[in-house]
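Our next item is subunit A:
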Amino acid sequence: MSTDKENMYGNHISNQFNEDLSRLKNDFLKMGGLVEQQTADAVNALIEGDTHAADEVRARDKVVDRMEMDLDEEATRLIARRQPAARDLRFVVSVIKMVADLERVGDEAKKIAKFALKLAEEGHAPRGYVEVRHIANYVTAMLHDALDAFSRLDSEQALRIMKADKSVDEEYQAATRTLLTFMMEDTRNISRCLSIMWVLRALERVGDHACNIAENVIYMVEGEDVRHTSLEDAERIVTGE
Partner candidate 1 sequence: MNNPTSQAELVRRSLKRRYRKERRFRLYGMIAVAIALLSLLILFADIIQKGHTGFLKTTITLDVELDGELMYLTDPTDRDEMAMADFTAPILAALKAQFPDVEGRAAERELSRLVGTYAASDLRDLLRAEPGLLGTTQTLEFLAHDTVSVYVKHADNPRYTVRLSDQQKQWVDELQARGVIDTSFNDVLFQNGDSREPANAGILGAIVGSMLTMLVTLVLSFPVGVAAAIYLEEFAPRNRLTDFIEVNINNLAAVPSIIFGLLGLAVFIGAFGMPRSVPVVGGLVLALMTVPTIIISSRAAIKSVPPSIREAAEGIGASRMQVVLHHVLPLAMPGMLTGSIIVMAQALGETAPLLLIGMVAFIVDIPDGLFDAATVLPVQIYLWASSAEQGFIELASAGIMVLLTFMISMNALAIWLRKRLERRW
Partner candidate 2 sequence: MSNASSNIPDDITKTEKAAIKVAEPAQQDRREAAALEEGKTVGIPFCENPKFQLRNVEVSYGDTPAIRNISLDIARNEVIAFIGPSGCGKSTFLRCLNRMNDSIESCSVRGSLLLDGEDIYDPRRDVVELRARVGMVFQKPNPFPKSIYDNVAYGPRIHGLANRKSDLDDIVEGSLRKAGLWEEVKDRLDATATGMSGGQQQRLCIARAIAVSPEVILMDEPCSALDPIATAKVEELIAEMSESYTIVIVTHSMQQAARVSHRTAYFHLGHLVEVNETNRLFTAPEHELTESYITGRFG
């Protein structure tokens, strides 16, 4: 099976085709890397109250948007000129969908940066930073793994990410509950706690997007759509039973 995976982008009779596919893949990974960085930077800016870093994150979102448009155009051109079929088609279609996810992750990072600025202005929130740090670590790792699964065409890893999304949801539930309790205890903190809530919400969304990317990786590799299917079914597809 391993030779097969390396053949994903190569081995066409047309070398141009090989190059087009490789470029699309590399550009996508570059965008993924940038978005990953954005999320991490935004969370750091929030925790450290670094307004300068937060401003930078917001500014860099323009670059992310630019990359989204470029990748979409690249993919459209590839479909028009090469009429990809089978795995090539699945690859291009997945990339188009995953690019949208990455862009949304970029937007979430921007949102976090916004709240970082707000909190820096209003003063540190009394609670919630531990949870933010925790969930942020979790979802950035998921995002990283999803991109890694994409680059290595590893559907099993993609499946693990889908499973991990469940834990993120649980963590999120727990964190919101903690914050709610805290807000009820001290009403003066509601505004700042709400900001943290929004940040947590954004991070949870990042996890969802990572999960979407993982689903697309599985579609790309296995040729089966695992969205809106149970995890058990997805697992059956990936392990090929």
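Things to note:
By our rule, a contact is a pair of C-beta atoms (placed from the backbone, for glycine too) under 8 Å apart; a residue touches a chain by one contact, two chains touch by 3 or more; residues count from 1.
Picked so that all candidates are chains of the complex that A comes from, given by their letters.
Keep in mind it's a predicted model, so treat the numbers as computed, not measured.
Candidates 1 or 2 all belong to this complex, yet only 2 touches subunit A.
Within the complex, the subunit A residues that touch candidate 2 are 3-4, 6-15, 17-19, 22, 25-26, 83-90, 151-152, 222-224.
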